[in-house]
Each structure stands twice: as structure tokens, then as C-alpha cells.
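Heads up, one of the protein chains got dropped from this complex, but the rest are sitting where they should.
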Amino acid sequence: MPQTKNIPLAQNEACPKEHPTSSDFRSRLPHIVDQVVDTCYNNACFEHVEAEPLPSRQHVIDILESCRDILFPGYFRNQGIDRVSLKYQLGLEISGLYEKLTREITNAIRHECLRHDTSCQHCEDAGKENAFSFINALPALRAILATDVRAAYEGDPAAGSFDEIIFSYPGIYAIMVYRVAHELYTLGVPILPRIMSEHAHTITGIDIHPGAAIGASFFIDHGTGVVIGQTSTIGQRVKLYQGVTLGALSFKRDDSGALDRQSKRHPTIEDDVTVYAGSTILGGDTIIGARSVIGGNTWLTQSVPPDTKVLLKSQELIMKSTQNQPVK
Amino acid sequence: MPQTKNIPLAQNEACPKEHPTSSDFRSRLPHIVDQVVDTCYNNACFEHVEAEPLPSRQHVIDILESCRDILFPGYFRNQGIDRVSLKYQLGLEISGLYEKLTREITNAIRHECLRHDTSCQHCEDAGKENAFSFINALPALRAILATDVRAAYEGDPAAGSFDEIIFSYPGIYAIMVYRVAHELYTLGVPILPRIMSEHAHTITGIDIHPGAAIGASFFIDHGTGVVIGQTSTIGQRVKLYQGVTLGALSFKRDDSGALDRQSKRHPTIEDDVTVYAGSTILGGDTIIGARSVIGGNTWLTQSVPPDTKVLLKSQELIMKSTQNQPVK
Amino acid sequence: MPQTKNIPLAQNEACPKEHPTSSDFRSRLPHIVDQVVDTCYNNACFEHVEAEPLPSRQHVIDILESCRDILFPGYFRNQGIDRVSLKYQLGLEISGLYEKLTREITNAIRHECLRHDTSCQHCEDAGKENAFSFINALPALRAILATDVRAAYEGDPAAGSFDEIIFSYPGIYAIMVYRVAHELYTLGVPILPRIMSEHAHTITGIDIHPGAAIGASFFIDHGTGVVIGQTSTIGQRVKLYQGVTLGALSFKRDDSGALDRQSKRHPTIEDDVTVYAGSTILGGDTIIGARSVIGGNTWLTQSVPPDTKVLLKSQELIMKSTQNQPVK
Amino acid sequence: MPQTKNIPLAQNEACPKEHPTSSDFRSRLPHIVDQVVDTCYNNACFEHVEAEPLPSRQHVIDILESCRDILFPGYFRNQGIDRVSLKYQLGLEISGLYEKLTREITNAIRHECLRHDTSCQHCEDAGKENAFSFINALPALRAILATDVRAAYEGDPAAGSFDEIIFSYPGIYAIMVYRVAHELYTLGVPILPRIMSEHAHTITGIDIHPGAAIGASFFIDHGTGVVIGQTSTIGQRVKLYQGVTLGALSFKRDDSGALDRQSKRHPTIEDDVTVYAGSTILGGDTIIGARSVIGGNTWLTQSVPPDTKVLLKSQELIMKSTQNQPVK
Amino acid sequence: MPQTKNIPLAQNEACPKEHPTSSDFRSRLPHIVDQVVDTCYNNACFEHVEAEPLPSRQHVIDILESCRDILFPGYFRNQGIDRVSLKYQLGLEISGLYEKLTREITNAIRHECLRHDTSCQHCEDAGKENAFSFINALPALRAILATDVRAAYEGDPAAGSFDEIIFSYPGIYAIMVYRVAHELYTLGVPILPRIMSEHAHTITGIDIHPGAAIGASFFIDHGTGVVIGQTSTIGQRVKLYQGVTLGALSFKRDDSGALDRQSKRHPTIEDDVTVYAGSTILGGDTIIGARSVIGGNTWLTQSVPPDTKVLLKSQELIMKSTQNQPVK
Partner (left out) sequence: MPQTKNIPLAQNEACPKEHPTSSDFRSRLPHIVDQVVDTCYNNACFEHVEAEPLPSRQHVIDILESCRDILFPGYFRNQGIDRVSLKYQLGLEISGLYEKLTREITNAIRHECLRHDTSCQHCEDAGKENAFSFINALPALRAILATDVRAAYEGDPAAGSFDEIIFSYPGIYAIMVYRVAHELYTLGVPILPRIMSEHAHTITGIDIHPGAAIGASFFIDHGTGVVIGQTSTIGQRVKLYQGVTLGALSFKRDDSGALDRQSKRHPTIEDDVTVYAGSTILGGDTIIGARSVIGGNTWLTQSVPPDTKVLLKSQELIMKSTQNQPVK
């Protein structure tokens, strides 16, 4: 039995004569409830109460799962599919996705409208149109995702088969969610793309902002800690390892001191570049030229020409023998 | 069709004459069951069997979700809220939270008591009192979380709105869970705070020990890989990026060789400090002075005075052209 | 109310005279459905349609949860257990696990067989035999996991008790899943072990390939970002911190240019080694000798003799005062 | 082992040389699907396809359960209630009921409108108004239901307590649903009241048409097979036993031969009447006078004056001894 | 507060000195478990243990719900349907129904085979063929059910619309289930039809044996207590009210004294007959001629010619005034 920390438990107090009863405590709850309610109206940052319905995070995740079932049919459903049922299943899934997307996009747009005090009357039409545009892009999304699966198979000796990649690789999941979220982001849909990308971040530890532009045959191995900023540009056949950051060097502020939320702050990675684990590439003007290889743990704030191999100069390490002495 | 690994599948064996049947295998299961049961009594580290109920990990997560619904009402529930229903919903949520917290805190304290072989009779009273104290702190928790949301909006040019932050930023979720867990930790509640913080760690990749002391307007961007140790102290308006570690330099042991589980082992970060991605700050005596900026990928085991900018001296990189030759 | 980004919302368009109706959009869905169905047959990388059932990711996760309930009985179930019910509960769990494993292993093996166009008739027998072999290993898995729990308690001053570790430490979860997946990997079961290890990766941010060989009393603290490659070998009583990578230096290709998916590409870590946060150790010939300590943020591609302490030579940092001037 | 019926199992057929495969069968499914789809458009009685959403039977049942929780708080929820939480729970339940009722009533009214090809624009306003009117009647419904519970206690010697009645008496459930459905029926809400009353019919075997008018302190014992027609009128303190029918004698048709769906077709039962099991009372002009008692198994198509006891004249029975001979 | 029955509660015992603890009781459970297990092998009537899987009652109910969704699309699903999604939804439902039926019919047939110790090898083929035959009959089932819905509308002045009938009439549900079960019964599928018909009996109180033969435009009003025996024959446009029994007069036994389970024991009801509430018609040779009307509460064991109205001769009732005296 381990010796445990001496946590100052409440029961170690000198025994009080009379403890309040549960009823005593409960009778004091309404006062606290009123305080919490008050903060809903007196605190500028929680302002949505009494507004139209917000988009629902759970519905957005349902939409992502529906997309995954359409993009990789048969992998994530229990129900077996065959040539007959495949069409019905995809048809029903796509038809349901259209309805769900229409509702959530409408909610997201209306919420934006209300926040801007604009008097737009077209939220619902915009919801339908954007939902349809997204659905219309599904065949193209399937095509580009197939290049990503192949890239993973080509890039990872531990990959046993395409199935193993689709079933289990976090990189593929993160890229699928990115491609879905980016499509919506490009259509101008607010809030939803970011909820999607942060959901993938939670699942995979890979944080790709939906605003980034990423080419085909993209592969992220292991992936935990990868950060790809909003204005990054990535070419085709690029390969990233865990812990790679494509980040901003600094934030511009406008004359009023407010953050400049529009300009390009994140780097450009050209075709066929590989960036090894733990490397950090910063700045909107930084360009990594095509076919270059960036070694692990590097810190780059400047551009690199095409066909360049960048390596950290060997670390100076101190090695001392600890034999015959206690470590640490 | 890819060429796949030659996995030594069982079916590649020379075909055996007779395979055992399922009944053969099943008839051997009871022997294995008995072996597993035996290890429950003969292995000192799984000792809770036949004891009082342990706190339930699932209930602790339910408590966290209940807290989130109270602290950010309307964001994570499907049910729309308006000025009339808000009060009822918060009232019911808070009332239910009181009951759930009382039960789990009581279980956690009783479990500690039994482990220490103490004969305390007040576990249930302590449960009620600590649950009420926590509930009583909810308005203050809401207030400080509002400062954290604002800090995220001020600190991230990619943030589109307060809503986007509350809905989707892992940093805000990790900070919310930290503030809830820290409140319980301060009350001396065992086990529960750590289950909470590790749940947030799972969701966000951000590992904040509930024992750390953290001021208002705290912002963690991206966050994956952040580690904030048990005895860290963090001031107001501090900003951390992904992969930042506030860790221990080494562990003290007492005369018996046991770990010293009490002393301050983690650094102090003063007000208005920013620490960029991948930096590591170690040691209980290390103080980063107010308004300092610590650049990315630095490794600090010494204090830094206020108003200081710390940068890694440029890495020496080797760059060689690979044109006309195969990369890697 | 914050000033938000100027998202180009669809409703900002000049108001169109006539919007298409939902019926208009819906009537165009069947065409898209047909396109998606077509890509299921014309795209070589999604080929499983009309095949036998794939293993189910959800069932694999159920199997993991069943294993966790057997390996740590009483921690993750609501139902209290006592000396009487413990045997029945374990018996039923193990009996059910045998059935579930048999089904999923059979599906996984049959799927491999079909992919290889082999005509094996023994998939189901192999499923039963492998399932039983796994069940048979459960007592030994319990024994080695007990050493891992103790190692966490010994290694982390913040650990309050064995219970806290079992309940909440991501490192223990990742190691448990690894030990389960490795057992199946060793039996030659395809696909399943990798689904398991990537599930643990999702939950913990720790990515241990099921092919790695890892000794008893293994401890990973914090863990986010740890990567342990397929051919790594790790001795007993090894301790890793967050962000440690045991990776490949480069990939060999055979004469045809295909990746060599078999050779040892990842390092060997001998008994009693500690590797601190953020260190990277690469290469199949790299051996870290017994009892060595590898300091944080190091990058090692060469072997280290036993009883050696390896430290990064102090970084050269630039520190400049920013007093009286705006930071950043 | 019993000798069982010689069911003509398909497997007793002469063994066919070749059975069609599953693929053969599956390939013929699309033709059947098309046939079923065709009947959706060519069959006048299934006409709602492509219309606005129908009211949902499941939502109507949810509404009934919500009503039950409001009318008998604490009996059918797991969550304990106390003086503090009672108000919040009722508040939230009533607030949610208002929303749910508004939606379902609107759907039901709109569906009626479309069927009548009217061009009404006020469905949604009517939904809100009717929902509010119903909510407004809840306190009165609670009061009258309390008289019904007391009547059951007074009328049944087997009743152990009020709680037993509320928990378990089907008569009370049927009366509660009737009172809810009748309130909506009186407001002119289509479809919903009948779905409610048939749901209670399913649960209890008691079929009370929501159009019936029933006074306070109503008691139905056992209840299976009770039928109370649409235009029945029942006074106060009436008691019915199982199998009692208040029915129509015949149906009037108008000049065109269509059923007259409006006139009073069912009897009137005045205050304080008791009707014993299995009795049938028919006809719109039939009046059972106050304080009368109708014996079991009677068949009444004529009125009965007040203060009358009606008994079946003793049946003529044939009794013959079967001793020394096989029965039947 | 009511005066309640004096239930002999255990707590009214003289207070025992020592109560057994929960552990005492629990330690005696294994002995009881062993007794219950013993009865599983020593009691001839529970013999299925260790056999192949039985058909699952829950799956049979799922199959019924699937049939209902196909036969009345859009009424019992939340998801709205339109002309586009209708085909996909029906296609997927029918495709899934084929798989589910195949599995359950196979299980049911195999279970019969094992009970008869036959060595049939064709259970699975029979399962597929019967499942397809059933699916093939769906369009015809839809057509005949449409006649039943119309019959209800024509026969009940309280019916507001076809929708109200489909949504809520227990008679329609019972008839739908009968038609589905009868189809399977006719194919020779064992066990399943009876599970279906008893499920409908539970829901509606209407007990139609799947062996009965029933023509189109069948209407049962109210329905509670209706019993239609296995060998009944019912023509077209027949109308039954609650409590009508079509039963057997007596059971024949063969020479060995065993029940004759094959011969016609239940009556024949010709076209356009109406039978009012509570009437009982018994015997395999009893024929109610076409267009006849059988009045309520009659007891018929003899045939009735066509075009006959059968009425109970007026009951002799005793009526006595109870004025000025206590009732009962």
C-alpha cells in the first residue's frame, strides 16, 4: 500500500457540533441561481440569450460523420453494403445531409446577421444555396481524398493496406475534416468550419485552420502537435510529420491598435516538400521551395530555395558517465 | 491494388487435420477466469474490491458537462433558451449539480478514508459542504472565464467572434476544466480534480494540473502538448502557445528515498508574459518576470527579469541543394 | 460587442430576383448520388464494396473497453463488485470477449485473404484460435500492467494514489492498449492492432505502434506527442516524457523502388533509461545504453553507452530589455 | 420433448440442385422498390408525400409524458425533487412543453389546411395560441385529476394508498390522457387528441374518445375493454368497470349516403352512476339517471330513471354432473 | 391522508438483536445460482441452451417496424420524405429488411430442424428464399392495406381522416401485423409469425392468429378483446367490433389422446358481414352467410344464412328504485 500525499481532507477538521443539513444548503441555491442568471445579462461576452438558435456543435459533428460515411462508404457503418444497397444508402445519406446542412448553415448565417445588426432577409436562401454547393463538391472531395490515402500508403512503411489507413490514421481523418471545412469556409459559411476543424484537432491533435489552402496527395504522419495557420498555402504531394508548425511571425495591428485579421501571416510550402518532426516555419513571406526537405526540429523564419535540404547543424551535447553514481 | 506486407497469417499454416471447436475453447475459459480472479486478491495494486463504491469516472465527466452548461448557457444544449426558461434551466442544472457533486465527493473522500484506515465519520457531511462551496463559487468562475474568452479574442487574429471561441477553442475548454478542477482541489477534494484535468487533457492535448495557480485573462493558443505542472504559478493576462512546458527540474527525495510530493517544483510566470510554441521552462525557483516575451523553442532553467525579450540565437542550419539528385 | 471579420456572407449579395426552391435543389441530388456511386467502382483505393464484412471500428473499441474492464475490474463500470459478483462479472466479460474477438479477428483475416486473392479456408478456425490465445494471455497482461501502475506511482511526485493513476493517467491507458494490441500483433492478427493503437493515440496523444517491443514497469508522463515506431525495442523500467520520438532515420527502398516495410528502422532503449521531454532518437542501429538519462530537447541519431547522462549544451539565448517599449 | 406440429418447412423440399445466391435475390430488389414507390403516388389514400411535415406520433407521446410529469411531479422521474428544485423542474418542463406543443399543433393544423386546400396563413399563430391555452389549463387539470385519484381510493378496497393508484392504476392513466386530449379537442386541435387517446388505449385497453365529456371524480376499475364513444356525456362521481361500452346504436347517413359524423350517437350517464363489468349502453338518446346502478353484463338501449338498480334477471343455466366421464 | 391497509411490514417485527449483513446474504447467492443452473439441464422444457441462436424477439419487432415504415412511408419516421429521398429511403429499408428477414428466418428454421433432430442442410437457403418471397409480396400487401384503411374511414363516423386512422387506429395496426405474419405463415416460416401476432396483441388487445385467412377491406373498431382463431376464414368487407371471438367449440384429440392441431376448428365469416361487440361465434362448421349482421353479445355455435340479421332477444332486466335507500 503506497504512502500517499497528506491531502487536507475536510473530514480531518475538528468535528463540528452541528453540520448544516442538505435542506439548509439547498435553500441557499436559489440565491446562487439568481446571481448566475444576472451574469447572463450584465456580461457583454455571453450575449446570445433570447436570440435565434445558435448552430449546434452536436449537429455539426453529425454532419462530419455523415460526410465521412459518404466519402468512405462501408468503413464506418455496421451495415454491410452491396451493389444494390450502396446507391440507396448514399442517396439517403446525401439527401439527409442536404437537409442538415441547410439548417445549420442557416442558423450560422442568421446568428452572424443578428450580431452585425444587419437586416438581411436571405439567410434561409443562402443556407440552401451553400448546402447545395457543398453537396455538389462531394465527388471532387472523394477524388482528392483518394490521392491523400495513396500518399499515406506511399509515405509510410508501417502502412499495411489502404484499409488500415482509412480505418485508423489520424492524419487522414484530419485531412478529410479539413477538406470538408475548407469547402464551407470558401463558400463563406461562418462558425461551422472552425467547429469542424477544432473537432478534428480534439480527435487527432492536428490543428489545421479551415482557411489554409492545401493541394492533393497531402500526408501527415503521426500528427500530434501539427499546427497549420489560417493563411498557409501548401502545394501538392507535401509530407508533414508530428509537431510541425506553420505559424505567424507576429501580428499586425491597424492604426486603432486592433489586430489585422486579414493579411497573409503564415508560410507557403511548395509542391513535393517534406518537413520532419518538430520543425517550425513562420511568417507570411516565408516560402519553402519545391522538392525541399526540412530536417527535424528546425526553426525557419526565412525562405528556402527549391531543391534544398535543410538540416540542423549537429547539436552540441554534453555526455558524462554516471556509472557508480546515482542518476538524477 | 497495393502490394501489402507479408503478415504471417494463421491461415498460412499447413492445414491441421483437426481444429479444436468453439466448445473446446470455451470449456477452457473458466480456468482463465479463475486465474484473473486470483490476481484481484494477490496483487497489492488492485485493492479496492469489496470496498465502498469508487467515484465514477463517467459521473465526473457528467459533472463537467453540467458545469459547462452552467458557465456557458445555451452553447452546448440543443434546447433553445429564452429569458423565461433560462432561470429554470440554470436552476435545475445547479440543483442537480449539487446532488451529483455531493455524491461523488462523498465517494471520493470515503475512498481516501478507507485507504488511510482512518475512522472518520464525516465523509458525507464533508461531501455536502464541499459541494455547496463549489456551487457558491460558480458566479465567480463565470466572471473569470469571461476574462479568458476576451483574452482569446484579443490574442488571436483568426478568432471570428466570441461564439467561435466558446464553441470550438480547445484552450477555453482546458481553462474552464482547470478552473473547475482547481476549485475542488483547493477545497481538498481528492481524486476528482485529477480525473477532470486528465479528461480535458484527452480532449485538448493540454495538461494543466489542478494544483497550479493561474490568474485571469489566460490564453492558450492551439495548445497541443502544453504541460503546466502542479506547483506552477501564473499571473494575469499570460499567453501560452502549443508545446509549452512548465515543468520540474528534478525530483527531491526525502531521507527514506521517497519522493517529496509537496515542495514547489514548477516555475512562476508573472503578469502579461507571453511564451511562444515549444518552449520549456523548468524549476521551482525559476521566475519569468512581468511583461517578458519568451521566444519559441527555448529551454529555460533560470529566471528572467521583467520586461525582457528572450530569443533563441539563430540556429546554425546546413542547407545543401539537392537538384539533380534524388531527395532522401 | 467585438468588431468581427468581414466574412463574405452569401446574404450580402445583391438580392437576386428569384431563388431556387428546395425542390429545385433536391431534384438535382440524384445526379450527384450517381456520381459518388460511380467513384466507388472506378477508384482503385475504395475497393471493399460487395466484399465480406470489414472488421468494425466500433466493435474493436468495444473489445478494448471489455479488456479494460477485465484488466482493471471495478474502475470503469458503474456496477459495484464484491467477492461474489467479481467472478461472475469477469466470467461473463471474458466469455463475451472470446465471442467478440473471434468474430472480429475472423473478419479481419478474411478481409486480408480476399485482398490477396488467396483461397484459404481456415479464416474462421484462425479466428477462434487467435481469440483463445489472446484470452489465455490475460492473466499475464494483468501482471505486467501492475508493474506499469507501480512505475507511474514511483515516477511521478504528483501521483496521489494507485487509483488516481488507473482512473486518469493517459500514459497507463496508452500502455494498456499497447499491451493488448501487441499481443494480437504478435499472433499475426491484421488491421485490429493498428485500429486499437490509433484509438489510444486519439485519446492520449501517445502513438505507440503495436509492433514495438516494450518491457515491464514502463512509464510515460504527460505523454502528448510521444511517438514510438514499429520496430522500436524498449527494456524494463524505462521512463519517457511528453514529446519524445523514437523514429526512423530514413526509409529503405528495394530495387523496384518500393518501401522496405520489414527492416528495423527504430532505436533500441535498454533497461532503466529515462528520456526527458521533447527528445528525438532516430535510427534502427541507435542504442541507448542501460541506465542512461537523455536530457530534454535532444536530437540523437547515434548510440549512447550505458550509464551516460546526455544533456543539450546550454542554448545561446538573446535577452534584451523591452522596458519603455511596446512588446511585439 | 413435445411432439410438435408438422409445419411444412421449406427445408423439407426435395433438395434443389442450385439455389439462387444472395446476389441473385438482391439484384431483384430494385424492381420491388420501384413498385412500392409507384404505389405512393398512384394510391389516393397515402397522399402526404412531399407535403409539409406531419405531426410526429413520437413527439405526441413525448408531450403526454411531459404532461404526466407536470401533473404528477416526482412519480415518474428518477431525479428526486425537493422544494427548491420542484419549481425549476416544473418551470423547465412547462416551458419546454409550450415549445413542443406549439410545433406539433402547428404541424397538425397545417396538415389539415393543406388537405382542405384552404389558403390559411395563420397556422403558426393558431399553434402558439392553442399551446398557450392548453398550458393555461394545467392548474385546473391538476385539480380535477386529484378528484379522480381520490375517487379510485374511495372506490377500490384493494387500493393501498394514493401512491399505488398514481403509480400503477391503468384507469388513472387513461383518465389523465383523456383529460389532456379532451382539452386539445375542445380547442379544435386536429389529429393530436386522437393519437393521444389511442396511445392510452394501447397502454390500458381503455378506449375513451377525446370528444366525450366527463365530470370530476371519475373512476374506471380494471378497465380492459372499456369503450367510451365520441359524443358520450358522463357526470360526476361515475364509476365504470372493465368491459363497459358506451356506444352508438346505429349510424345516420345524410342524403348522399355519407356518414353523419356530427350528431350525438352515444349515451348520457348522470352523476353518481355505477356501471358494472361487461355492460353495454347504446344510443344518443339513452340517459342513465343519477345515482343508478347498472349490474354486470346488461345490454341497455333505453333510458333508466334516477335512483334505479338494474339487474340482469338470473340466467338460466344448465348444470350436469360429469363425474365418471371425461370432461370435454 | 388516507387510512391505509395494515400491510404486515417487515419492520413491524420485534427488533432483532443482530441482522445479517449484506455480505452474509451475498455469500449465499452462489448456492442459489447453482440451483438455477441445474434446472436448466434437468428440466425438459427449457432445452435450447448450447443450441444455435434462437430467433430474437427484439429483432422480430424491428422487422415489424421496418415493414410498417415500408407500408406506410412517412408516418412513423421523424425524417421528412420528399420525392427524391422516398426512393432511397424505401430502397434502403427494403434492402435492410431482406438481410434481417434472412437471418431471423434462418434462425427460426434451424431451431425447428434441431428440435426435430433432422439433418437438413438447407436452412440458410430456405431463409433467403422465404425472405425474398416475403419482400416480393410487399407491393400486394400495400394494396390490400389501402383497402383496409378505406374500410375504417367508411365504417367509423368518428374517423377524421385517413391520416388519423393510419396514425392511431389499433385495428389498422393489428391488421397490418396480421397480413405480414400471415404471409410468413403461408410460406411455412415457424415461430416468427406467432411472435409478431402476439406483439400486435400486446399493443392492441386484438389477437389474430396468423393462420387465419382474411379478405380485403377488413375493419375492426375499438378492438380490445377480439380473438380470431387459427383456422378462421373471413371474407371481404367484414366489420368486427370489440370483444368479438371467433373460436373453437371443442378440441379433437387423436387416438393417443394428443390434441389434433390441424383440423378446422374456427368459423367461416362470408363477405360483407358485420359482427357487433361482445359476440362469440364458435366451431369449424359454423358459417355466417354473406351480408348478415350479428348483434352484440350473441353466442353462436350454429350457421346463419346469408342476408340475416341476428339479434339477442331482449334481456329480461330487473329494475328497482333505490331512492331513499343506500345504493349497494
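Here the chain labels run A, B, C, D and E in written order, and each chain numbers its own residues starting at 1.
Throughout what follows, a residue touches a chain if its C-beta (ideal position, glycine included) is under 8 Å from a C-beta of that chain, and two chains touch if they have at least 3 such contacts.
The structure displayed is predicted, hence computed values, not measured ones.
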Touched by the hidden chain, restricted to displayed chains: B, C, D, E
Residue in contact with the excluded chain [from E:R26, E:R83 or E:K100]: E:R26
From D:P30, D:P73 or D:G289, residue that would touch the chain that is not displayed: D:P73
Which of D:P55, D:P170 or D:G283 contacts the chain that the document leaves out: D:P170
Contacts of chain D with the absent chain, listed as residue ranges: 2, 4-5, 7, 44, 47, 70, 72-76, 78, 80-83, 86-87, 90-91, 94-95, 98, 102, 109, 112-113, 115-116, 118, 120-123, 125-126, 128-132, 135-136, 138-139, 142-143, 146, 149-150, 154, 157-164, 167-170, 187-190, 203-205, 222, 224-225, 242-243, 250-251, 258, 261-262, 277-278, 296-297, 312, 315-323, 327-328
Contact footprint on chain B, counting only the chain that is left out: 23, 26-27, 29-30, 33, 82-85, 88
Chain C, residues in touch with the chain not shown (by the definition above): 79-80, 84-85, 87-89, 91-92, 95-96, 99
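Convention: only the chains that are shown with their structure count from here on.
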Chain labels contacting chain B and also chain C: A
Partner chains that chain B and chain E have in common: A, C, D
Inter-chain centre distance, chain A versus chain B - centres from mean C-alpha coordinates, in Å: 19
Geometric centre distance via CA averages, chain E-chain A, whole Å: 53
For chain C paired with chain D, centre-to-centre distance based on mean C-alpha positions, whole Å: 55
In chain C, residues with contacts to at least two other chains: 4-5, 7, 26, 29-30, 33, 47, 82-83, 112, 115, 160-162, 190, 205, 224-225, 243, 251, 261, 278, 297, 312, 328
Interchain pairs in contact, sorted by label: A-B, A-C, A-D, A-E, B-C, B-D, C-E, D-E
